[in-house]
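Shown next, in structure tokens, is the structure this report addresses.
Missing here: one protein chain of the complex. Every other protein chain is in place.
Presenting chain A:
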């Protein structure tokens, strides 16, 4: 696991991408991750803003503690155990397209080429996937709106079912022009935009980058995406180099994301219950320590 660890630390310490800030601290004051409302929607107070789970009567400082707790650990939700390089290999995640389809910016992630077919480096994939799943879990823990995007007709039903299963949202249909950038007009003034976009397929049906990649970048929405050898990983926040054409690979990714989100939500419920019990016990014990 040494090369994987090295890759991970390299990615984590990469200053140009500002990733350590996003992973480590919660300092995103003016951007307000929790409430992306547009237009004249009512702007809630800062303390409520970062958390959209059903709080149900927790005190603000307790809520803050609930939110801070996962950020103290590198892998609070233990997403590492959900997969291994072996399982990625068995799901054929390492198979890329032919060398002619290769995108220039995918070259760092390619292990090599065999009989003119590109092979993706699964060590890097594992590292990136761990980061992506961790981020997804954190977002789900904080009650963020997660939107699964894919424009592949073959897997449209699978992606929608996955989203439904973990209680999040999906968009595998024709992407209307101003969906993210002009949502106030399309949906209503106080609509809440997604907090995370997960791309199972970064390209659309005509092998062009999906419009949502660019729009999410415009709207400052973080994105996680499975990038194949013919995709452009540039605008994605957490690219995951991997195969997006085999059913086995896509099913694996869907399963992983679903488990991460479910785990995170379950964890959130547990932590809140724990703090609620602690609060009740503390009150029952009386003012004396």
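Methods note: contacts are C-beta pairs under 8 Å (C-beta built on N, C-alpha and C of every residue); 3 or more make two chains touch, one makes a residue touch a chain; residues count from 1.
Everything that follows uses one rule, which is that contacts and distances are computed from a predicted model.
For the chain that does not appear here, its UniProt entry gives the protein name "Small ribosomal subunit protein uS9m", which is one of "AP-1 complex subunit gamma", "Small ribosomal subunit protein uS9m", "Glyceronephosphate O-acyltransferase" or "Vacuolar protein sorting-associated protein 33A". The omitted chain makes contact with just one of the residues A:66, A:79 or A:163: A:163.
Annotation: of A:171, A:201 or A:268, A:171 touches the absent chain (contact as defined above).
Of the options A:145, A:198 or A:260, the residue whose C-beta touches the omitted chain is A:145. Looking at chain A, the residues touching the absent chain are 35, 37, 52-54, 143, 145, 147, 157, 160-161, 163-164, 167-171, 173, 176, 179, 185-188, 190-192, 194.
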